[in-house]
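Every protein chain but one is kept in place in this view of the complex.
Naming follows writing order (A, B and C), and every chain is counted from residue 1.
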Amino acid sequence: MDSKLFPEGATRCSFGQYLLWLGFISAMLLWGVYASFLIFYNGIGVTAMDNYFGFALWITFDLAVIALGAGAFFSGFLKYILKIKQLEKIINLTVIVGFICYSGAMLILTMDIGQPGRAWFGYWHPNVHSMLTEVIFCITCYCTVLIIEFVPLILEQKQLNRNKFIHALAHNMHVHMALFAGIGTFLSTFHQGSLGGMYGVLIGRPYAYRDGFFIWPWTFFLFVLSAVASGPVFTVLICTIMEKVTGKKLVEYKVKALMGKIAGSMLCLYLFFKYLDTWAWATDVLPRMGFTFDQMFYGLIYGKWLFWSELIVCGLVPAIMLIVPAFRNRPWMLYTAALLNCTGIVINRYVFTVQTLALPVMPFDKWYTYAPNWSEYATSLMIVAYGLLVLTLSYRYLPVFPQERELNS
Amino acid sequence: MEEMRASKQYGGALPFLLGFLVVAVAGWVLFPDILFVDKEQPFRFSHVAHVEGQGMLCEDCHYFREDGSFAGFPTNEECAMCHDIGDPQELVDALAEVTGSPDNIEDVLKQEEGPEALDYLILSAEPEDIQAERAFIVKYLAQGKEVPWYNYQFQPDNVFFSHKAHADLTMAQVAALEGGHGEAEAAEADAEDGTNCNLCHLEDIHLRSDTPPFQENVMTGYSKMTMKMWQCERCHAQMHQSNACYVCHK
Amino acid sequence: MQVKEFKIKWGMVIDIDKCSGCGACMVSCQVENNIAPMTQEDPHNHLQMMTTKRDDPSNKLRTLTWLNVYELNNGKAFPEHDVAYLPRPCMQCGHPACVPVCPVVATDKNEEGGIVSQIYPRCIGCRYCMAACPYHARYFNWWDPLWPDGMDKTLSPNASVRPRGVVEKCNFCHTRYMKAKDRAREEGIDPMELPEGYYVPACVEACPTGAIVFGDLNNPEHKVAQLAKSPHSFRLLEKLGLDPQVYYMSKREWVREQGDNHAAGDHNSAVKQASQGHE
Partner (left out) sequence: MGLNRRAFIQFSVGGTLGLLVTPVIWKTLDDVSIWTQNWGWIPTLKKGVEERVPAVSKLCPSGCALRVETVGGEPYSTTGDEDNPLSKGGLCPICADAVPLLYSPTRVQGPMVRTGEGQYQPVSWDEAKKLLAEKLGAAGSSVAVISGDDTGSGNEVFSALLAELGSDDYYMMPSPQMAATRAWNGLMGGEGQIGYDIAGSDFVLFAGADALSSWGPTVSNMNAFAESHPAGEKAKSTYVYAGPARNHTSSVCDSWVPVHPEGMSAFLLGLAYNLITEGRYLESGDFAALRSLLASKYSPAQVEKLTGVSKKSLAELAGKLLRASAPVVVADYGCSPAVAAAGIIVNLLLGRMNTWGGMVALPEVEPVLGSALDRPTRFAKDLPADVASGAFAPKVCLIYDANPVYGLPQYGEKIAEKAEFTVAFSTFKDETAAVADLVLPAAHPFERYDDLVNPFGVANTTYVASSPVVKPSLDVMGAPQFALDLAAEMGLDLGFENFEEVLEAKAEAAEAAVGTVGSYSVGLGLPALSDADKTSGQLALYAYSQLHIGSASMATTPHNPTTIRDTELQGKQMFVRINSETAKANGLKAGSKVRLSANGVECQALVHVDEGVMPGVVAAPLGFGHTAWDEFSMGKGGNVYKLLTVSAGSGGSAWTGSAVTIAKM
């Protein structure tokens, strides 16, 4: 029915199947839209957030997808600036994933702020000292860059591309893509760093606070590095899932392994700094603030197991698996490592957001717990559904995978 | 594609210019009209009748209270010092006798004079003033309701404006300020060491016998004359005063 | 980050040994600052009534208690068990954690007196300042304020009513300060030299045991300036270096100890430091 619109030489599932899938996505989306309507209408009192947990699931979700979406800028950087040719086979997907992650995060953010009508104050009345100002600027700018990077791919759609003007436009944009990749890298590095800084500057929050050298540049780089260490393999995971779902080979394994190798090296570098940082935090920052390492953890949901999972099981283990070629070259090991790697980063963003706030700083205060409610889940899932929708449409109609034809012939 | 055949006849920039002009003009001319609606004051108030006619001073109504706060609009109680209607209930009863019910006593305003009980209270001489005074007495004094004046310089609840802090500022000082200061330039013309009310309030209101309509922003409820924060900040900066948030906000 | 110095530094000294925890200060604070009572249903918002309940006041993480009275205990068993009450307003830190993080300058420490401002019409509700404040002195308006029908006639003229979605906090009843300055001008007193007691927040005025003393910490003639130097005085989380303008005092050592965190080892020295480490 819509086969005219398919990428050149590609086959896609039947229209009925496609509609069924779209129906599933729409259901998810609609649930989220209902939740966000209530949130806009009644205010964010609808959520389970409270005065202790002002940053909660949404911020964790945002930070996580922004980190995982880092595949876009980093792969772009490697491909366009460092000219690693191999990556062109997956670069389109990284851009799409990046676009989904960033635009999704921005959608969540407009809901998350109590007064969406004043969202533009961040530009008009900026506080230059605030890390969040930097984040607001960079995220919105980078989202624009991602749109610019996404546009040529859309323009390359088979039917659209017949138009001479569009064809020329797409071509020209491609030619200048290195420039956008550069800008994107700059912006993205900046705000990933600022996101880290956002927590590092919380002088009253011992779990997150770092001072002196360990705030700048350390915390900044930790966030940048952790993002670039997980972004590429997240794209690999997405790609692999798409392959499983569609039953096609989309990117050759060599490229995936290369992405794994890149992520692995970055993860090693990250962990090296992260361990130093943790050590300095536990032995220097904490005692100066009057705390001990053990006081940072409580019960099950704030237990030390999170700490060890993040740093060892989801840190060191996948790092080794990714840098040792023998491991990396076995698909199941690569995917496991990728999964662990991404999990580690999500845990990192979670503890920095929630555990930081849960830790009682006043000695007479106590640990409180937070559990998201349906409205937060529904809206987060809405973003997931939105991502699936964009991926579905892109896969079905756009020439995302340059190798698809040859790999499946 | 087929439809893509170029149409040469309007190849120039005409549609572009047309679009630009139409929207720009509409945006500048129509938009303010849509954005602001005129609201009439509860009744016409003549400063002239009070200032020139009765020789009253501004401070008789607009004065500083003992706690340093500024009494903006006079209350019924203050107005009643001159506009004494005695026992309001008696007046209401007298009016109700004319209109038939105490619920629609305002109907007497449809006629130009009467009843006696009301005419007897009127202090004005000019026909327009008389009508205004009748409205004031019947609608507000008799019913014990304060007059819901629209304040042209309305500031929202989150602003604390201290008249006291600005009381000693003279027009001459403002006029002497350097820099592009709209109000200052305007003030320069008649700079004198008198009161500085003109700086913010309706110019020379004491010389007016009418109450122009209040222009209300439909979206925000602000008056068109509501001073925006940047204007406050600019003057504060020029006067070397603090622009910290809590200087004005509450 | 540099600490801005002011000629006047409004501060409190709260004598914990005198606070009985009665709650009058908290109520006065709410009434003075137009904090709506917590009702669970908005009769004018049908969609809200159908879909969600507002908060129960026993959910202390959703209340708007600018001034919050904490209950402290010495952790000992009967009969050595001891209890103390600690009222916690905003500390008006000299080096606030909340101010530099605000992306839109909705909060600032810039005005004479050193009160940390919070401007509701500027706030976008990102809650970063709440994440930054270790005292939990900042509160978010999770819902639009709602007074039972008619009760909004009793609104105080001293605080603008906040819509939902903005952060608010104690500001030492700042409007009273502005009014005090106006009164001073009218009475011919220099607004920069307000006599003691000329300006006091509502909680201070309500407290039946006089547990809260308020004044200018920089003015040696004000009682707070002397009390802040008492060997029994301390500040909450002094170690973090936020330099609060609210001091506490207690003759009970265990209370002073709970004013700050003490990792094993620095226990005693820290208490000493806390009681002497201010000028």
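Worth a mention:
By definition in this document, a contact is a pair of C-beta atoms (placed from the backbone, for glycine too) under 8 Å apart; a residue touches a chain by one contact, two chains touch by 3 or more.
Everything quoted here is computed from the prediction, not taken from an experiment.
Shown chains touched by the missing chain in the whole complex: A, B, C. Among C:L47, C:M151 or C:M192, the one in contact with the hidden chain is C:M151. One of C:M26, C:A137, C:V167 or C:L217 touches the chain omitted from the figure, and that residue is C:M26.
Note that of B:G19, B:G100 or B:G114, the residue touching the chain absent from this view is B:G19. If you put the missing chain back, the residues of subunit C touching it would be 13, 15, 17-24, 26-28, 30-32, 34-35, 37-40, 44, 56-60, 63-65, 69, 71, 73, 76-79, 81-85, 120-121, 144-145, 147-157, 160-163, 165, 202, 205-211, 213, 223, 226-227, 230, 232-233, 249.
The omitted chain makes contact with subunit A at the following residues, 115, 117-118, 120-121. Remark: the residues of subunit B touching the chain excluded from display are 3, 6-7, 10, 13-24, 26-28, 31-32, 35, 65, 67, 69, 71-72, 75, 146, 156-158, 217, 219-222.
Heads up, the rule we're going with is that only the chains that are shown with their structure count from here on.
Taking each chain's centre as the mean of its C-alpha atoms, subunit B lies 38 Å from subunit C. Averaging C-alpha coordinates per chain places the centre of subunit A 54 Å away from that of subunit B.
Listed for subunit C are residues 105, 122, each touching two or more other chains.
Residue positions of subunit A in touch with at least two other chains are not found.
Per the touch definition, subunit C reaches subunit A in the complex via residues 1, 45, 47-48, 51-52, 54-55, 59, 61-63, 70-72, 86, 97, 100-105, 122-128, 130-136, 138-144, 163-167, 236-237, 239-242, 257-264, 266, 270.
Interface residues of subunit C, counted against subunit B in their complex, comprise 105, 108, 110-112, 115, 117, 119-122, 158-161, 171, 174-175, 178-179, 181-187. Within the complex formed with subunit C, the residues of subunit A that make contact are 38, 41-46, 49-55, 112-115, 118-119, 121-122, 125-127, 129-133, 136, 198, 201-205, 286-292, 295, 356-357, 361-365, 368.
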